[in-house]
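Removed from the display is one protein chain of the complex; every other protein chain stays in position.
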Amino acid sequence: MAELTYLQAISDGLRTEMRRDKRVFLIGEDVGVYGGAFKVSLGFQEEFGPWRVIDAPLAETAIVGGATGAAIMGLRPVAEMQFADFISCAWDHLVTIAAKQRWRAGTPVPIVVRLPSGGGFSGGPFHSQNPESSFAHIPGLKCVCPSTPEDAKGLLISAIEDPNPVLYFEHKHLYRRIKGEVPEERYTTPIGKARTHQEGSDISVITWGAMVYTAEEAAQQLDADGVSVEIIDLRTVMPWDKAAVLESARKTSKVLVLHEDTRTGGFGAEIAASIAEEAFEDLDAPVKRIAAPDCPVPFSPVLEKAFIPQVDDVVGGLRELAAY
Amino acid sequence: MAELTYLQAISDGLRTEMRRDKRVFLIGEDVGVYGGAFKVSLGFQEEFGPWRVIDAPLAETAIVGGATGAAIMGLRPVAEMQFADFISCAWDHLVTIAAKQRWRAGTPVPIVVRLPSGGGFSGGPFHSQNPESSFAHIPGLKCVCPSTPEDAKGLLISAIEDPNPVLYFEHKHLYRRIKGEVPEERYTTPIGKARTHQEGSDISVITWGAMVYTAEEAAQQLDADGVSVEIIDLRTVMPWDKAAVLESARKTSKVLVLHEDTRTGGFGAEIAASIAEEAFEDLDAPVKRIAAPDCPVPFSPVLEKAFIPQVDDVVGGLRELAAY
Amino acid sequence: MAVREAEPVGSLNEVREAGLDRDDLLGVYRNMLITRGVEERGHILYRQGKIPGSFYTGRGNEGAAVGVATAMRTEDVGTPLHRDMGVHITRGVEPWRIFAQYMGRQDGPTHGRDGNVHMADQQLGLIAMVSHLPAMLPVAVGCALAFRIREEARVAVGWFGEGASARGDAHESMTLAGTRRLPMVFVCDNNQFAYSTPTQYEYATEHVADRAQAYGFEGVVVDGTDVLAVYREAKRAIEKARAGGGPTLIECLTLRMEGHAVHDDAFYVPKQMFEKWAESDPIESFRTWLRDNAEMTDEEEDDIAASVKKLLITSMERADESPQPDPATLTHGVYATPEDLDTPHHK
Partner (left out) sequence: MAVREAEPVGSLNEVREAGLDRDDLLGVYRNMLITRGVEERGHILYRQGKIPGSFYTGRGNEGAAVGVATAMRTEDVGTPLHRDMGVHITRGVEPWRIFAQYMGRQDGPTHGRDGNVHMADQQLGLIAMVSHLPAMLPVAVGCALAFRIREEARVAVGWFGEGASARGDAHESMTLAGTRRLPMVFVCDNNQFAYSTPTQYEYATEHVADRAQAYGFEGVVVDGTDVLAVYREAKRAIEKARAGGGPTLIECLTLRMEGHAVHDDAFYVPKQMFEKWAESDPIESFRTWLRDNAEMTDEEEDDIAASVKKLLITSMERADESPQPDPATLTHGVYATPEDLDTPHHK
């Protein structure tokens, strides 16, 4: 085991697969000579050559559509968006072709799209978004959102191995801030299985990505109040581990769903609606949602703080639930 | 009052605005000489000339991005997608520019995008979709989904008048099947106000678009069982009339949310989650959702029937709720 | 701008040099007849109410589609569109499966999940089109990229209409293929209309092929009703790509001889255009050429016509026996399983 940052764990996962399986290649803007905007693929072009680490033109449709074609020919493309925000330029290819080709024509499309996402560093409206909810609604796509270095590596390997299009959301705010033990060997983390980040008995928090740490800090404060909070890190949003969520909801009877994306129509709505429908008799309080407000992500630090759910917001929500 | 089809009512609304306000123009593929794939703008080019009824190149980004620019210059563009499905090609322009320009830079973008949507005629995976849920999640966009000829006209006029980007979903299956009285003069139907399609006291159905009629038929069957069903036609999905929905939910204590789009992460989740959160104490049963299953829209009639929620499915759901 | 305008094809000898012997030529003729026959029968089925939804054909494009497909090798791949039935036929898709597809039956390549020519047999090196045009071009370029990465001597062929040439997907595809000199051939089915829209609203050059230069490769315009000229140009481009010479854009000029789809009477196409192009019907032209240059006999001609007719009739019957898909399977296969990847392509 080595202690790696979240970012190093992503690099490690990608390198592991590229060494193991020569069908795997990386394509994206500035991923080669530059090593990627965040240096995830630093040194990769030297190791794997220019045809397995491809500096693409500034053309997201060509990158994602091209990855689709290469996947159909038997390769295992990993496409990098420079920022998750730019995936909007390849929306059509993901929802129209990659998502539907298996069901429609029996053609699997095993691509991975890496999406540096999330805010917290004044990236502004177009370098901070968390678009996973939009994709989770499209049948045929998978969405994974690791929060720990260990899961970052294991889920990337699972994503590459998966025979479906997988959107891999890597949270930029965790890149260098979060460190953890990461096994050196190859391993996979299952897609569709939640992780209990911390056990508790009074309230469940269902969340993923950077919000796991916000929930953790808030839970510490609740602990001081004598309220025991369970944190479920969904890890993968599509498929999502409904069984684990319902189990936790039934145990605690009170649930807070927390995400960094905006509230209305966010994936938290699906989770809350499912719990409210399937654990109706077990709930002692309405399922509460905390998410970003319905507006773009602001640039100014004071505004961004008001936008991204903060520890205090979560503490407030948990206290409300505790008091219900 | 004249009796018009839903399609004629749309034409009527568009013609009314184009006659009244010379800032309004129509742009889309085949909208001019051909009168639009569904003939909504038949005869418009003769009346308004080729620069107010513009046959666009096959280029959805140019159409929607171009409409955005023209709107910023003070015009009131109405852009037609040949089928709603093709809006995926202009996703980026809607979510990146049109949706955010007002908040970000103080620049309103008063465009209307007309989206012939919905299934029921073997259009297959790419001519049948209902993509309103995807857009309803994006702050800054409005989504309207009329179900009656009267609302089709009034909401189109409201959409054109609205200073924001409005996605106007016109359901193809209603085009010629649904007729109704439509006032001849100009009028607006408010965006954000639901319509009680039928009053009832035992169960509320919250729905929109073509599903209003499915709900109506199902309600007739429940009536025979002695169960009184209230049908709320949301009419506009973003903003949605939460007050009206909560009021109905509180009255009946049992709610079914019904839509033609696929279930997981569909806008029904937002509605169900909101009701479950805000009317928690008033519910006598879990909020139930009926929607299309999580797969693309099939071509074959037998498959499509299994895909689009049918009267029997709704009857089943209502009976379950009634028995709860 | 300078593009090459391809010469018509001359003698049997010339064609032989390009790689087709007399038997091949009769095969090409047969494929063109099957192509048209499938679509004509489709029309009948449609009128009989057996085809749900809408219905599209490629009448007038049989030569272009069969010509290009004939120039492809087995190991090459392609993404044909709604005017390119001839590609499916030439690659060996059995007509009964196409009829089953039209009718939404279980034995169509998409098992009733999609309709029309939204289908393909991947074992035959074809990828099923989506409606969104020309979204298959980036996919085709991705195939070419895979061949380049693996250093395989294979070529990808991507089709697009002159209307769809206006979309960004065309540009990004040609940019990626051109900058990386990928083994890719772009085929533009220029049938002069995009639904009702004439070409001057789709592009502002004389030819779509003029654009090739803007991507650093060669463009050529060919009479799309001349199957052998199309074949020769496609062969040349495909082999050039295979040899590492980079992409080519081949523009096949035709007229869409019917409405955009079955409901459209094409009132917006001038009558004289139809009349003029009717004179160069690709099948009739090739038939005449075969008689004049390859001594096709009455007997041969009749044999082919009869065998095609029989094929079509039995195919329709067989298709009609195919069951409706089972609604219980509707949601199966939204996600692939690891076993799905266990195909020759994925080794």
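For reference, chains read A, B and C in written order, and residue numbers begin at 1 within each chain.
Simple rule for what comes next: a residue touches a chain if its C-beta (ideal position, glycine included) is under 8 Å from a C-beta of that chain, and two chains touch if they have at least 3 such contacts.
The model shown is predicted, which means the values in this text are computed figures rather than measured ones.
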Can you list the shown chains that the absent chain is in touch with? A, B, C
Among C:82, C:132, C:171 or C:287, choose the residue that contacts the chain missing from this document, as touch is defined above. C:171
Which residue from C:216, C:245 or C:327 sits in contact with the chain not drawn here? C:216
Given A:127, A:254 or A:288, the one touching the chain that is not displayed: A:127
Pick from B:10, B:31, B:59 or B:308: which residue touches the chain that isn't shown? B:59
Missing-partner contacts on chain A, residue numbers: 29-30, 33-34, 37, 55-62, 82-83, 85-86, 88-89, 121-127, 293-296, 298-303, 305-307
The missing chain sits against chain B at residues 25, 51-52, 54, 56-57, 59, 61-62, 64-75, 77, 92-93, 96-97, 100-110, 139-140, 142, 161, 163-164
Suppose we count only contacts with the excluded chain; which residues of chain C make the list? 1, 166-172, 175, 178-180, 200-205, 210-211, 213-217
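Simple rule for what comes next: only the chains that are shown with their structure count from here on.
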Going by average Cα coordinates, which chain is farthest removed from chain C? A
For chain B and chain C, what's the span in angstrom between their mean Cα positions? 37
Per the C-alpha centroid definition, the whole-Å distance linking chain A and chain C comes out as 41
At least two other chains touched by the same residue of chain A: list those residues. 92, 96, 100, 103-104, 139-140
For chain C, jot down the residues that touch at least 2 other chains. 110, 113-114, 118, 130, 132, 168, 334
